[in-house]
Structure formats: C-alpha cells, structure tokens
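Note that one protein chain is taken out, while the other chains of the complex remain in position.
To keep things simple, chains are lettered A, B and C as they appear, and every chain counts its residues starting from 1.
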Amino acid sequence: MIPEGAVLLIGGFMGVGSPHRLIDAIVARGVGGLTLVNNDTCRPGEGVGKLIDAGLVARAIVSHIGLNPVAQKKMLAGEMQVELVPQGTLVERIRAGGVGLGGVLTPTGIGTLVEEGKQVLEIDGRRFLLEKPIRGDFALLDARQSDYVGNLEYSLTAHNFNPVMALAADTVIAEPHHIMPVGVIPPDAVKTPGVLVDYILERAR
Amino acid sequence: MIPEGAVLLIGGFMGVGSPHRLIDAIVARGVGGLTLVNNDTCRPGEGVGKLIDAGLVARAIVSHIGLNPVAQKKMLAGEMQVELVPQGTLVERIRAGGVGLGGVLTPTGIGTLVEEGKQVLEIDGRRFLLEKPIRGDFALLDARQSDYVGNLEYSLTAHNFNPVMALAADTVIAEPHHIMPVGVIPPDAVKTPGVLVDYILERAR
Amino acid sequence: MDAKEIIARRVAQEVRPGMLVNLGIGLPSMVANFVPSDRHVFFQAENGVIGLGARPPEGMEERDLTDAGGGFVSAVPGAASIDSAMSFGLIRGGHLDMTVLGGLQVDERGYLANWMVPGQMVPGMGGAMDLVAGARRVIVAMLHSARGASKIVPECTLPLTAARRVSLIVTEMAVIEPTVRGLVLRECGPGVSVEDISAATEAALIVPEDVPQMNLG
Partner (left out) sequence: MDAKEIIARRVAQEVRPGMLVNLGIGLPSMVANFVPSDRHVFFQAENGVIGLGARPPEGMEERDLTDAGGGFVSAVPGAASIDSAMSFGLIRGGHLDMTVLGGLQVDERGYLANWMVPGQMVPGMGGAMDLVAGARRVIVAMLHSARGASKIVPECTLPLTAARRVSLIVTEMAVIEPTVRGLVLRECGPGVSVEDISAATEAALIVPEDVPQMNLG
C-alpha cells in the first residue's frame, strides 16, 4: 500500500509507542526513498532505526539523532537528508497540518540556527518564528487498544506523537495491541476518534 | 479571590460543562467589570447568563449570543461590549495563550467581517488570518471528577472548552462533581494534569 | 409532505456510507431522520461528540450529553467525546466529510451568508464560519424564499460566513449546484417546474437541457 517516496508520520519516542509490526512490514517489502517524520531516529536495529539501517529513508524530519550512529553516518555521508526540528515545534507543525492551521508561531528557536531562512513575526513586542505545517501521506500509529470503528486508546508514555499524527495524514493506519468490540471503549476514554483511522492491524502476539 | 475587572475563562457550551457553583458564588459576591470568555452567553438565568443578568460583565468574548436576549439588549444598549469570535478560532486562541504560541493562523474568517483590522499572511499561496492569543486571570472549570492533586476527568459533551482553558489562566479553579483519593484516577484517564490546577472545589450535591 | 421534510429528505440522499457529518440546528438536524442506519454514518455535534444518537426517552436524558443546540441526545456504540479543540481541529482540518447548514442568502458565486443581519439580529457565527471554511462538502439546506424574497441572490447583501463556494443548495423547490460558471439548476422539487424556479429566484440560473425531479428516497 505504501509507495516509493511516501511521507510517513510514524509514532514513537525512542521506539516506545512505535508500530513495530508495520515497520517490520515496510522493511520486508523494501520500499525506499521514504521521508520519515518521527521524534528521533531511535537506535540501530530498533523501531524506526530499522528503516534507516535498510537504507529506505531518504529524508528524516526529527528532533534527535544522537543515539543512532548509523543515522549520523548516513547524514554526514549525504546518504540521508536530516531536518532537525525542536521537539515542541515538530509536534505543533504536525498538529497544524492536521487541524488546518497555516503554520505555528513559536518562540522556540528564536536567536538560534533554527531561525535561518524562516520568517520572523513580531507580535505585541515579542518575536516568533513562523514554522510550516507538516502532513504525511501515511500515519503509522501504535495504540494500546482500539475497537472495530477505529477508536484508539494509548498507553502511558506510548502516547507521544501518536494522537497528533492521527490528524495529519491522508491515510491513517493504527496498530493496536488489542481490538475490542464496538461499544466497549467508553466515549470519554477515546483519545483518537475512529473517523480519523482508515485501517487497523492488530499487533501480532 | 476574584477582583473587579478580572478576565475569566469559564468552561461550558450553553451551560453544559459550566462550573455552576462558582458562577453562583460570583453573582452572590457581585464582583463587576468582568471580561467573560465563554463559548456563548447561555440563556438568561442559566450558566454564565446569570453573570450577564446581574450586570457583572463589561465585555464578553464569545462565539454566539443568539439565545440570550438579555445579552443582545445589553450589547445594543452599549452596556456590554461583545467580541464575536468563530468558535474554532476562539478555542485555538485560548490554546495559543496556554501553550505559549504567538498567535493562530487560521483560514476561518478570511473574506468576512472577522478579517477587519487583522493581519493576513499568505503562506504557500493560501491566505490565513493572524488571530491573537487569549489568556485569563482565572479559569473556572467544570469536571466530572478530580483527585486531590487536581488531575481532572471530564464527561461527554461537558468537555468543550474546559481542557483548553485549564492551560490559559494565571489561576485555575476546578469544580469537579466528585473528588477522589490520589492514585484512583489512572494516568491514562487524566485529561488535565493536576499541576495546572490551583484550587478544587467540589460541586455541592 | 411539507417544505422542510422535502429538503431534509433530499439532503439525506447526499450522505454516503462511512461519512462524518455535521448537521446544523433547526432544519438541518432533521436530515438525520432520513439517513438509513445501515449507512454507518457518524454524526458530529461540534460541542463535543462524534456518534450523536437520537433524543433519549423521557427520564433517560443525561445532563452532560447534548447537541450544539443544547438539546438532549444519546450516543451510538463507538461514539467518542471530544473537546472543542479536537472538534474544530476535525472541522478546520478537512476531516469532516459534510456539513449541512441553514442559510439567509446564497449568491451566484456560491457564497453563503447566515450569521447576522446588521442592525437587526446579531446572534454570532458560533461554529458556522469554521464549518463552511473547513468541511469537505458544504450543503445549504433552506427554504427557497423568506417573506416573499428569494434567498438565492446575485450577490449577498448580508455579511458572508466564508468566501468559499458551497457545494450544493437544497430548497423545497430546487437543487442548485454552484460552479465556477455560476449556479446550475440540477433538480426540480416535487410538482415544481423550471419556470416556477426561475420566477422565484433572484439570481441567474444556468439551466441544463434536462432537469430531473428530486429523488426523495
């Protein structure tokens, strides 16, 4: 389903809250030229790090690559483009893409390298960077459980980018650990409404 | 605690999800000159409508006043200033105030009266209105239940503006229907972390 | 069948399986009555629920489960509570497949005015501006005329809700599609002729050779 060159928003923070079954499937199929949007590049052999090991990622938009020497090497060798984005800016850019806002006005990065090439707005005497929205062709999400309508619940620190990425891709695929009958998840427990989710694939036990 | 002229963010949508005990207390004390930020002006004698009946509101920032003839009359008579804001813009302006963003870039209102006097930015060929953040001196919230740390859960359509307003005021006062011992609300059920909440006052039965 | 039922029945035909749909208060909310339940449609109420159900039996109302008009509703299995930021995130972000709203005026550009009459009535836009700016399809469901005056006009004289061409106008007399070229008459209401519609419409209409009758389901 995922073509060469697709932009993938993949949930997870150092692999916690990443859809490992979906990642393995992409590695198995060997779809390349991907743009990866994730908090980080994880570690070699783990989480989204597997996509980088396999040379499938042409461009990574992440906040951190420090714990992945393979990613460091590929970046320095010019084999993978890396756009480093402050974590809070990254999540707001994805949210802006998901909720139809034209950009993010953030104080983060003002006076640093992050400011380069970007528009700065002065609003009521304070300066803010204008950061552009990010959207994906696909969002690949980890979830604690779902129902068959696609309503999602997340677990502890496995929330991270997942609920926001669910808003910001043309096709949303969730990998819940369990799928429950419709009506079992109470409305107040739903963190991502099923109308946002196109496909669900249960995590293999 | 609330002084004359304070800016109050009050949760609720036509009175559903409003902190009724706190509203009654303000009416009883007769604190005036208030700025009211709410989805609407409710109905006379109900919810935030009571504050308007009592003549305590000098300025209302709301999306709708159509179901409150008292509010309509006071506005036309010049006794109460009304700033009408599209509902989605209103909630994002409060969120921006709460999460430290410089403003909201929204397509809503472009080409309408709402655009008047505001900056319009063209970003990648599309036009967006720059809408300013809103913050309050106090946020007064309704919640289904809390623990003694102030962690909040909300109920069904009583969520509305409450979770966002919890971020955007100097002092946050929540009115849960029940207060539970610490540890009873699981971390994944918390919608507003207790660190945001300064005071909790149980709804009288 | 009265005018409002004609409109509601016809709008219901626009609802496709699996859609997320927002119905405005008043006439638009009647549309739900004519959407078969096997279409697995989710209705959103912008005050905070996806999966809006019918009004519950008397005595079984829940104070914290209402629609955007403040009326008591129920929730279908698979419903989700959402806060206002998520609700309008869905609307503005293009996740809402269809919105049905009432109108005061629609003009030849397809622009809608429905939130105020200067000097007379200033209810406020509520969620209407976001809905019209953000929904994938915007359907205006309204009576063809008000107090003898056509509500379909060359150019809106009332303040606009959005500078966006709506997808479809459904009245008891006609189904009209705003296009780049102007307003195209697509269907005639029951017992109504093209001539009747032209006479009752202040705006110019593009009339194709064949204009069928409305399908009311």
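The definition used in the following text is that a contact is a pair of C-beta atoms (placed from the backbone, for glycine too) under 8 Å apart; a residue touches a chain by one contact, two chains touch by 3 or more.
Quantities reported herein were computed from a predicted structural model and do not represent experimental measurements.
The chain that is not displayed touches the following shown chains in the complete assembly: A, B.
Interface note: of A:V62, A:M80, A:L101 or A:I185, the residue touching the hidden chain in the full complex is A:V62. Between the chain not shown and the residues B:M1, B:L76, B:V120 or B:V195, the one that touches is B:V195.
Against the chain not displayed here, chain A makes contact via residues 13-17, 39-40, 62-67, 72, 75, 84, 86-89, 91-92, 95, 106-114, 144, 154-164, 191.
Against the chain not shown here, chain B presents residues 95, 98-101, 147-149, 151, 167-168, 182-183, 187-188, 190, 193-196.
Convention: only the chains that are shown with their structure count from here on.
Rounded to whole angstrom units, the spacing between the C-alpha centres of chain A and chain B is 31.
The geometric centre of chain A is 35 Å away from that of chain C, both derived from CA atoms.
Distance from the chain B centre to the chain C centre is 28 Å, each centre being the mean of its Cα atoms. The set of chain B residues touching two or more other chains comprises 92, 106-107, 144, 154-156. For chain C, residues touching at least two other chains, in rising order: 49, 75, 81-82, 85, 88-89, 91-92, 134.
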